[in-house]
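The complex is shown incomplete by one protein chain, all other protein chains being positioned as in the whole.
Letters A, B, C, D and E mark the chains in the order given here, with residues in each chain numbered from 1 onward.
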Amino acid sequence: MMNIKRVISTIEKNYILSNLKKGERIDGRGLWDYRDWTVKCDVITSAEGSSEVTLGDTKVITGLKYEVGPPFPDLPNEGVCTFMAELLPLASPLFERGPPDEQSIELARVVDRGIRHADCVQTKKLCIKENEMVYILFVDIYVINYSGNLIDAGGISALSALISSQIPEGKWVDGNVEWTGNYLTGETIVNELPMVVTYGKIGDMIFLDPSLPEELVCDGMLSISVTENKLASIQKSGTATFSMEEIEMLVKKSMELAKKIIKELNLWQYKR
Amino acid sequence: MMNIKRVISTIEKNYILSNLKKGERIDGRGLWDYRDWTVKCDVITSAEGSSEVTLGDTKVITGLKYEVGPPFPDLPNEGVCTFMAELLPLASPLFERGPPDEQSIELARVVDRGIRHADCVQTKKLCIKENEMVYILFVDIYVINYSGNLIDAGGISALSALISSQIPEGKWVDGNVEWTGNYLTGETIVNELPMVVTYGKIGDMIFLDPSLPEELVCDGMLSISVTENKLASIQKSGTATFSMEEIEMLVKKSMELAKKIIKELNLWQYKR
Amino acid sequence: MMNIKRVISTIEKNYILSNLKKGERIDGRGLWDYRDWTVKCDVITSAEGSSEVTLGDTKVITGLKYEVGPPFPDLPNEGVCTFMAELLPLASPLFERGPPDEQSIELARVVDRGIRHADCVQTKKLCIKENEMVYILFVDIYVINYSGNLIDAGGISALSALISSQIPEGKWVDGNVEWTGNYLTGETIVNELPMVVTYGKIGDMIFLDPSLPEELVCDGMLSISVTENKLASIQKSGTATFSMEEIEMLVKKSMELAKKIIKELNLWQYKR
Amino acid sequence: MPLIIKDEYPEKLFREDGKRLDGRDKHELRPIKMEVGVLENADGSAYLEWGNNKIYAAVYGPREVHPHHLAKPDKGILRVFYRMATFSVFERKRPAPGRREKEISMVVTDCLDPVLFLELYPGTSFEVFINVMDADGGTRCASTTVAALALADAGIPMRSLVSAVAMGKIDGELITDLSGIEDKAGEADLPCAITWFNEELSLLQFDGTMDIKEFSECLVLAKEALNKIHEIQLEALKKKYIDIQEQYKGGEKGA
Amino acid sequence: MPLIIKDEYPEKLFREDGKRLDGRDKHELRPIKMEVGVLENADGSAYLEWGNNKIYAAVYGPREVHPHHLAKPDKGILRVFYRMATFSVFERKRPAPGRREKEISMVVTDCLDPVLFLELYPGTSFEVFINVMDADGGTRCASTTVAALALADAGIPMRSLVSAVAMGKIDGELITDLSGIEDKAGEADLPCAITWFNEELSLLQFDGTMDIKEFSECLVLAKEALNKIHEIQLEALKKKYIDIQEQYKGGEKGA
Partner (left out) sequence: MPLIIKDEYPEKLFREDGKRLDGRDKHELRPIKMEVGVLENADGSAYLEWGNNKIYAAVYGPREVHPHHLAKPDKGILRVFYRMATFSVFERKRPAPGRREKEISMVVTDCLDPVLFLELYPGTSFEVFINVMDADGGTRCASTTVAALALADAGIPMRSLVSAVAMGKIDGELITDLSGIEDKAGEADLPCAITWFNEELSLLQFDGTMDIKEFSECLVLAKEALNKIHEIQLEALKKKYIDIQEQYKGGEKGA
């Protein structure tokens, strides 16, 4: 998340850093505080699942669409769930038009990996007929307003789009898909609720949920995806380096934070 | 047709405009006169239909090729007719190399829409076997010399390529196409003869068939496609605005003009 | 091979030319001498055939992969052998990143043509089942260090990758490919051993195997591919012109040289 | 939220009671909701819901032109980028911008250009980003309408607002404000936009079949619909200033 | 205009009477027609029909180089863009330029470069656009030939014209001016071009199988054919000046 095309003055960086050293942040938060979260689901009529998530001024809308098609040969009885992210130029003067840049690809990839390794999406439930026909889910994340930490907002947004989804149930009858009139819902599709937790590092200071100015001046970020009691993925970006002790501390802290946020947001309320 | 990469002096624009206000055009025509038309058909050996059309110094060559393939699922007994246009850099210093730009795409689209909504191409006659195999016609328009009003020249050129076409007749025998040795000709494929009529607007002056200098300085153009007694499509381009009264007047005028030109050119003479 | 993005001083060119006129080259060779050759085969574990070839400081690595698929309709009982070349930016400050440029495409094409017209690759042996399934061989040439005359090095490299290849043998059983556990080797796949021989021309001086500085200043090059007693292809590049007498002389010389080098390198030793 | 499995066209587009499939009368607009100033980072922004259409528009500018060679020495340039979200339509749209998106971008540009005083901003650009998050017919008209609002929200001097609506013909009858299904299954489609300063049409497209009489009638009906839409735009702008005013008052009270 | 349904190769390329499939003798050229000054907008232009080949060439230049970084401080550059119309071949060609078109563009560039005095035009470019509207074998030779004419028509100083022809071998016999079917089904193909100022070959390609004796014979035969083509080129240029002269005379008469 580092390739921002903006020149940040050294003064700004030093100001943020010296405050961090006093345990203070420019928006008044403590080092380990999240900004406020809001979640709204089922906001897009044309999508089979959708959510609008805000984290402070960061706002993302995620929609889920499905197709049916043959499975991958090496996973004959599993559906597929793909993630795409787009940083709309509408969302920030820092975003440029054009094909997905590294930042969009990284956002989608980190969200994907955090969910993929966490026993979250039950891909075996997305199989209509082994070897023949499975669901392909497209979970597409659009950034509407960019104010830092897209990964955590994108992760919660993708998860709530999945939970609130309602996908026509197909059966395999005589070599064709027939629609039963019922639906697969988040209850069937989703099992574990993983959460990605992102930290910034400036100099030797580490802090939770970087805001936009913090993200622009930081040396690097670390995103840790966890479920209730397991680690699912880690992604470091930027040129910051982390000591092994720091890494261990952050993994533990992520587990505590994720447990707390997931409980507060109560995403299961959005299943249909 | 407005994205011409040439700086036109305000002087030139004012000169053209002040003449128009006197009802005069720089090439001596009246406001509602076409330049001279010529049409030649069957000019390309490798094509299944072709025509070379000139309108003043504007010259286009159109060729028709066919393929066979499965129909679109929602139109199981209809063939397909697509239009493509290319503004060759050979035709003008104003045209650039590279993938089709907005101007080419708009030319193809306006020609396409004018023909599509006019009951012209009998797509049901282009079906070899319902649900299985239909003809796909490619009508490709190449601009050889650019001297204004490509839309009207392109439209007549596409129409005459269709009329002069000769496409091997296929039959569906045991799950394959067999060629009968006969041909589908323009007589079978084409029904109504639509014509696109294009106007330019500079300031509050409207005129028919913009020449190159007029096109380069005008605020906008309006292309109206009509058949004998129906309106089939309208396309406004550029930043000119038109009052509702002007629009109504131009629709009526287009019907008169189209009737006259189609009769003069007598395109049916080219069917084979 | 002329589109090198380097400005060569006229001084350098004149120096090389005046030496050539004395029959001398800047690296001490005579006009009709090759630099030293080395060939190593079976260097890439993941490839079904491979070779590393050096010609002076020029170094290329070629690997062969296969796929199976339906044959081209007009050659129902023949496999396919394709050639690709990439001039890695690692190999020279003259090579740029990005999609294959003209130089890479020309390298692949000249190697391809030299081999294709020489009864070298036995494409009929690459057929598993007529009309149904054939082998597609991909012979991909990577330039690791660029020091002139990539065509001759690439040609020998492609040839030795083919000779040293070992491709799982498939049989057509009940509409599927079954693998027999045996292998097709270079002995089966390769018949004639063609060789491309490349000359440079500066002013009216012609010489064999251009080194990098010679290639950068020359007016053009001529590559002649021959088998033991036949001409298989000629490719001229650059703006040099050749008299008919020169062409005839070079064709003869190529046959002598090819016979000698092919014998010296003894490529058949690498078959498995 | 109706979940349909097959995107089939009905045989008739009027119900037995003479109403349209979504219950509207022939010349009734779908419910429209507009709001301005909805995005923090943009210089101006607006959000619109029009039936099931949900569209964001943001304006950035006047700002430096990228790439530079597009800049004009004698006036500013207006660039509009219309995009649809992959999930905004029945069949997932491919993520890359398609020809249709480029076409609508150009159409909306030509619609908005006449109301701006671009000659006052030489060498700069105004960029309007329009993102359709949910689509149900008439997005080019809805986009023109919401983009005009976003420009106004950015405080850019304008000759007037621009309003747009799609007229059409279904089952032989003229109607106002085509829905998605009416657009696809109907006989004719006539999107148009009006620049209020001269009451002329800056967008006019037509596809389908109509005789001259029907066409003339259509233009009259369009004018009526455009008047209503203009009202809603003006309300949205007013509401922002009322909100700001109340915040100030609230601020004073709280202080 | 023969409409064929399947693009099949015949077993034999000579008829029983010893003539080629299109009725030609072994070393007979197809009918060739050339005309210069055919396109109003170009600085120079030419049109050629060679058998069923129909090719336009236009020259623009000397003019500013786009993109700028291609310009050379010490000489002009020549750029050739060869393109085939989608309908110019049996199976519709995809519209985007393919590798073959890029290759032929480069080949023709290298052919024409030696006859130009590019050192007289530093910092500028000459662009030659070649559009094949109908193709039937030997298009790279025909394109070289017509492009040289278009350069001459543009009044650009040249050391000489360039002429080109494809020699070949079919059913074991050497022939002159390969047709499309002979090119595809034959045994060898040798396109070559001559720069008349030094009588050397500026294009030379060979694909197929020949022994040295056949190859030498081929070169001799090529020279004969090239002479004939050169004549036709010169006629086309003369004709333009005669036409102009007559127009002037005509003008005088008419005046």
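Here, a residue touches a chain if its C-beta (ideal position, glycine included) is under 8 Å from a C-beta of that chain, and two chains touch if they have at least 3 such contacts.
Owing to the predicted nature of the structure, the values given are computational and were not obtained by experimental measurement.
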So which of the visible chains would the left-out chain be touching?
A, C
Residue in contact with the excluded chain [from C:Asn77, C:Gln122, C:Asn145 or C:Thr188]
C:Asn145
Candidate in contact with the missing chain, chosen from C:Thr123, C:Asn149 or C:Gln166
C:Gln166
Which one, A:Pro71, A:Pro168, A:Gly186 or A:Gly220, makes contact with the chain that was left out?
A:Gly220
Hey, which of C:Asp57, C:Glu132 or C:Glu248 is the one touching the hidden chain?
C:Asp57
Where the missing chain touches chain C, by residue
42-48, 50, 57, 61, 63-65, 67, 84, 86, 88-93, 96-97, 99-100, 138, 140, 142, 144-147, 166, 168, 179, 183
Mind pulling the chain A residues that touch the left-out chain?
102, 105-106, 109, 113, 116-119, 220, 222, 229-244, 247-248, 251-252, 255
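Please note the rule applied: only the chains that are shown with their structure count from here on.
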Common touching chains of chain E and chain A
none
Based on mean C-alpha positions, which chain is nearest the centroid of every protein C-alpha shown?
B
Taking each chain's centre as the mean of its CA atoms, which one is most distant from chain A?
E
So, in whole Å, the Cα centroid of chain B is separated from that of chain C by 49
Report, in whole Å, the distance between the mean C-alpha point of chain D and the mean C-alpha point of chain E.
53
Just curious, how far off is chain D from chain C if you go by their C-alpha centres, in Å?
59
Among the residues of chain E, which ones contact at least 2 other chains?
none
By residue number and range, which residues of chain A touch two or more other chains?
none
Classify the inter-chain contact topology: is it line, ring, star, complete, or other?
line
Inter-chain touches occur between A-D, B-D, B-E, C-E
